[in-house]
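With one protein chain withheld, the remaining protein chains of the complex are depicted in position.
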């Protein structure tokens, strides 16, 4: 199995919980967003406070947690959105 | 039967057809708007070109042609409205 | 309340009239005179009104809207006289605590205004002719509830 590097971004309250706005994680690819969530919750102490099923985006598109993640992708965890 | 005097107003295209903006007609009261229409179409040459069933208002309220008209009322004949 | 004006409609003034700290949503509608190239071009529309009745009718329809959407704040301006193409003939602003009421009340006012305001349009064509606008399909007789 190959290993990919994924750029992770946290926003708003999640950035406060994680204590950072970005990080990079290595995952076995092909992976899913759910794999990245698990990885991040284990790797970053504050990220354990993120929900197990957060709203997520891959490469700036809303996705479900079973969406595929590949090497070089940008995965963002988004608190419930409240625009407008 | 009593006789009442009704103020009649014409607007827009109807004023052009009637050749005037206002007139006064005498009608046997109690009358209806339809009575006033008939009276006006007979009394004013150009008003014969008005529809037999025009949109009408009595004292600045839209009414049907069977609405009552009394002495001193203002009856207006309104071309199809096109506001906005 | 000055509903009728012969000056250009200023949207920011309409919005300021309805603004309030408890209102989170404001819906504005502008009806503008549009060109009609298929008719050889329209340079403007001359609006005339049965002014006192137009004001009375607007009072009534705004009262209806305020009853139906109680926390909604409304402002309306209808322009009379010559309105050149692309300028607004009517402006409506509705502000409400929540956006659904703002949209619905604003829509209600324009729909009722179109049906009920004793206002007429004379279309000024590019070739110099002028034509009364007779809204197609509008019944000649409308009762108090808009029924023929």
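A, B and C label the chains in the order they appear, each numbered from 1.
Here is the rule we use: a residue touches a chain if its C-beta (ideal position, glycine included) is under 8 Å from a C-beta of that chain, and two chains touch if they have at least 3 such contacts.
The structure displayed is predicted, hence computed values, not measured ones.
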Visible chains that the absent chain touches, using the contact criterion stated earlier: A, C
Contacting the left-out chain in the complete assembly, out of A:2, A:24 or A:60: A:60
Which of C:39, C:59 or C:86 contacts the chain that the document leaves out: C:86
Sole residue of C:4, C:27 or C:65 that reaches the chain not shown, by the stated touch rule: C:27
Residues belonging to chain C that touch the chain removed from view: 11-12, 15, 19-35, 85-86, 97, 99, 102-103, 106-107, 110
Hidden partner chain, residues of chain A it touches: 9, 11-13, 51, 53-57, 60-65, 76, 78-84
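Heads up, the rule we're going with is that only the chains that are shown with their structure count from here on.
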Gap in Å, rounded to a whole number, between the CA centres of chain B and chain A: 74
Chain centre separation in whole Å, for chain C relative to chain B (CA means): 26
